[in-house]
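As you look at this complex, bear in mind that one protein chain is not there, while each of the others sits in place.
Take a look at chain A:
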Amino acid sequence: MCSSSCQQNQLYYCIVIRIRKMSLLVRRCKFDSYWYSTFVNRLKLHKLHAWSLTNLIWTSTSFCNAHAKPNILDDRTKKFLDYLTNEYRNKSWQSNNFIDFIDLNASGSLFNERVQLVENIQNLHDLGQDVEIKKLAKEEKMLYKEQLNELDERLLHIILTNMYKDFYSNIIVEITAGVGGQEAMLFVKDLYETYIGYAKYLDLDHEVIDIEMTDNKGIRQVSIMMSGDQVKKFQHEGGVHRVQRVPATERAGRVHTSTASVAILPVPSEIQIMINEKDLKIETKRSSGAGGQHVNTTDSAVRITHLPSRLSVTCQVHRSQGKNKEMAMDKLRSILYEQQLNKQTSFTSKLRQKQMGMGFRNEKIRTYNYNQNRVTDHRLGQNGTFYNLIEFMQGGAALEELEDRLYNHVRMETLLEIIKKLESQSK
């Protein structure tokens, strides 16, 4: 889907967002073994139900009992697959926004098979009264059912995997001091070091784009460009991080609470966010005077102002002005992209943003309590507390483990949210 807001809004940039790729965030990553085995086991236990064609039509009745027993999950997911098959069969796929995160290229043939299987099962019902034939039909049906279960496992596997398939390979991690003054800025420094450690642990290329230091060695704001296969492991870091500790600057020994907010900004391609050069005002420190051969400076800072949106970004970390400009453009694109996504209010776009780690921007996601050596991630509820703060702040395996858990959690939540939405729609 391409929304070009050029003419109407006097915005001369054209932003192409591929809603089809709602799986944006969605990683190509291995299917998580925990969920996988759970599904497999449950599907196997769940022996052979009759699924007549009428069952293929989405009905809400069986889904009302939303949050209960584990086997409901199977029932729901199976119904969900029935629904998807139906959509596929009726070719209403393209117009259905809720399921456009499913990659037809990857799963199309499987859906074909499923349609065929379901039809075969259905056909067995119409074989008349002959006892022998009925017996044969029953055996055959068992066979088909088994195949169907196997097929469903594969389908769910593919759907869940594709939900996190193409996360960006470049992101900008932006950490900004929140409430708490100097202490918040010192905490930004700590988080910055944690993330640098984490980037090294994940073997990512990382580069500071912009950093605003304070006199007391804190950081007001820092943007880090990360690139590599593993950047998706930063996906769930976006949000408000709260710290509870006795600040180094505190004389009376009182515990303070301060915050820092982290934004994860995927860097879109030049095609996804097209920026018209004419809309840009590019400034350098060499802006005054004759320039060229007349001047020699080491200052290569670049500031780009995007006139339609009045956004302004700077980059001064490289010795080459061209590279600074390139990096500033990347940052500008990612900010415009985020703004564009924020304007969209549809269910799917919100979901997508959440998956990308952009939906939690103003949400308190984690607390770091130094006195108790405790890290609590509020999204994981009861299971979100760890007592290894020191290790955690080094940004190694401990942070990766939490990210992995968040990944499973958010992915499953997302699937359930989609199913719930579909249920409420079909009511």
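Simple rule for what comes next: a contact is a pair of C-beta atoms (placed from the backbone, for glycine too) under 8 Å apart; a residue touches a chain by one contact, two chains touch by 3 or more; residues count from 1.
Convention: contacts and distances are computed from a predicted model.
Only one of "NEDD8-activating enzyme E1 catalytic subunit", "Trafficking protein particle complex subunit 11", "N(6)-L-threonylcarbamoyladenine synthase" or "peptide chain release factor N(5)-glutamine methyltransferase" fits the UniProt record of the hidden chain, and that name is "peptide chain release factor N(5)-glutamine methyltransferase". For the chain left out of this panel, the touching residue among A:129, A:298, A:362 or A:382 is A:298. Screening A:158, A:179, A:282 or A:389 against the full complex identifies A:282 as the residue touching the chain left out. Residue A:211 is the one among A:158, A:211, A:246 or A:311 that touches the chain not shown. Interface residues of chain A with the unshown chain, by the touch rule above, are 208, 211, 213, 217, 282-284, 286-288, 290-300, 302, 316-323, 325.
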